[in-house]
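Missing here: one protein chain of the complex. Every other protein chain is in place.
Think of it as A and B in the order they're written, each chain with its own count starting at 1.
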Amino acid sequence: MGYVAVKGGEDAIANAAQLVEFYRLRGQTAPIEVQQIRTQMRLLVDKVMGEGSLYAPEHAALALKQMEGDVFEAAFLLRAYRATLSRRYYSDVISTRDMLVKRRISSAFRDIPGGQILGPTRDYTQRLFDPAVAEETARTSAQFVDQFASETGPGQPTQRFGKVIDLLSAQGLMRKDARDDSDRRVVDITRDAVKYPAPRSAVLQSLARAETGALMCLGYSTMRGFAAGGHGTVGELRMGDVEVRVTDPNGRKRYIGRLTVTECEMVSPAPPSKKREESVPYLAIGYGLCFGHNETKVICMGMLDSSLRQPNDANPANSQEFTIYHSEGVESYGFTNHLKLPHYVTFQSGLDNLRDSMQRADEIRKRASVGQPEAGVAGAIKS
Amino acid sequence: MIENTRLQTSYNFGFIDESTKKEIRRKLLKAVAIPGYQVPYSSPEMPIARGWGTGGLHVTLSLIQKQDLLKVIDQGSDASVNACSIRQFVQRMTGCEVTTDTAAATLIQTRHRIPEEILTEKQILVFQVPQPEVLRPVERLENRTRQMHAEADYARMWVSLYESFVRYGSLMRGAGYPVKVNGRYLMSPSPIPRWDVPNLSHAKCLYLFGAGREKRIYAVPPHTLVEPLEFEDVRFRVEDWGGLNCSYSGQGDAFLDEIYDAAGVRKFVVNDSNFLDKLRTGEPRPPQRLFRESQ
Partner (left out) sequence: MNDWLLRVRNLTKIYGEPDGGTIDRTGPRASTNICSQTGAIVACADISFDLYPGEVLGVVGESGSGKSTLVQLLYFDQEATAGEVLLQAVEEGNANLLTLSGQRKRYLRNHLLGMVYQNPRDGLNLNFSAGGNIAEKLIMAGQMHVGKMRERSLHLLAQTEVPTQRMDQTPRTFSGGMQQRVQISKAIANNPPLLFLDEVTSGLDVSVQAKVLDMIRQLQADLGISMIVVSHDLGVIRMLTDRTIVLKHGRIVETGLTDQILQDPQHPYTQLLVSSLL
């Protein structure tokens, strides 16, 4: 290739798009159904919905199919789609106390009212390959489902539980002013750029749509001493369905459906407030909530909600700017990959400087070998 | 193209391959030879998540033999979900027998507690350790803490205890009270309650500690001096329940759990599930080592 010709560009990208589509289809295996991804890759779909910031399981599944399983691209696709949709309402505040719980545990106490409900989890299984999974058929799946249904009875369990933090509150163990956070402004980060220091609503919104791996990295860092605060105890982790309501233009409350969410309330001793020298380390909540079933995300969100309330820009997890900027998946995916764009203009300037320096060094070497005392470089350093 | 569709479904005895077991055993011997010193080891991945007991499993699986009788507890309980998962895994990979009886077990793997009943010279207690580095709260970099241990440079740890005392009125330290082993190394005994810490010193059994995620193994051999850090005028204290007794057994002098019943009423119950079972059967109380302030 001689030079970059403008005409060639359009053909090139069209060909590249076709080629990647060919990569997707050339195996000539049976086309994956969106429903298969939706039902059998539920956790991946939930991750994409959370990071795409759009509760739309069908769309998330399709995005995964279209992007050949590239999760960053799928979340990106969902986010971009979201940006095209018209905004009608803000929902009423969702009550997770009224959640129809499917899983609910607390690490803070051995037994809690209502009990520890393990729900659907692989936490206590061993990560060993199961050959049966490779041999599944529609029939074996149906058999399993029928047997399970017959053993457990009809319908979905609809349990509601009180919150563990209410127990702690009743004991007077929670920080007194936990509920009158002076910073209660609710902003919409999709309408306005976030400015720092950001109010808690902006922080939690950002974390709710952040890339799970990034949050995991930062959350982990708080557990290994690279930040103040963070590491706490899981007061309660729950996953289940919540009801969404909006207020229509006539002022009437309308039920529009249910979502699955995961919620975590981390408890840890609150840092002493600047206002008074309090020596009692009351408990404060680090809160996490996201779409779908994603426990890692909400646990790390909870830890970061705590650590970000002890600002210190020297530690990533204590720095709002560090945490929020660098856990935003769509932006970081875009920018890191943008390095693939042509940068030859800036690169050329760099080469130019390099060649200049090489030439100067060469001249110095030549003069030195001829025996001339060198005032140039040393003189430059001395000043 | 390299293609392999064959799925291996049979496993070595104890899951870990023999050469890795050898390496872990060598490191265990080194750990026993240098009480309290953290020995780095390979720490291969296990089918159980990091942070959920891989280190404990490495030690258990490197030592266990067919005739061992295994007990696995988590926070004092055999019934805890993660203890069940680990116990099942070891059984599946070794075919060995399991028990809940502290006195009968030859190998006990534990998370965050030492059993109440005294252990003998025929028993090994394997601890699951989340953070092996006792100095981590005062120095976050590994290369520096290694240097501090090498030079016995522990001043910062002592100052953090002083600060805790000044701020909260006691040498309060959350989980993992720091101890000095054999007069030399500072060690984290894993997040056991203060109640259990005095049990480490001059025990008859062998204590082994496995930190899988951080890749360190350490040990407290039998008959070794283990001293919780304290000042001349501010001494180490164990938990105090103000004379409370267990709601189920009516007895005290054991570590108690705070629980909430269905009506939301707060109760206290003996934490060690096997110990509680024995108390409730009306047998003579199993022997313990109890420590009082004066000791």
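The rule we apply is simple: a residue touches a chain if its C-beta (ideal position, glycine included) is under 8 Å from a C-beta of that chain, and two chains touch if they have at least 3 such contacts.
The model shown is predicted, which means the values in this text are computed figures rather than measured ones.
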{"item": "Touch criterion as defined above, residue of B:Ala79, B:Ala155 or B:Ala262 at the omitted chain", "value": "B:Ala155"}
{"item": "Chain B, residues in touch with the chain not shown (by the definition above)", "value": "151-153, 155-156, 158-160, 162-163, 165-167, 231-234"}
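The rule is simple: only the chains that are shown with their structure count from here on.
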{"item": "Cα-centroid distance, chain A relative to chain B, in whole angstrom", "value": "34"}
{"item": "Interface residues, chain B side, partner chain A - complex", "value": "7-9, 47-49, 52, 75, 77, 81-82, 84-85, 88-89, 92, 131, 136-137, 139-140, 167-169, 257-264, 266, 269, 271"}
{"item": "Chain B-facing residues of chain A, complex", "value": "109-114, 118, 123-129, 131, 134, 162, 167, 171, 224-226, 279, 281"}
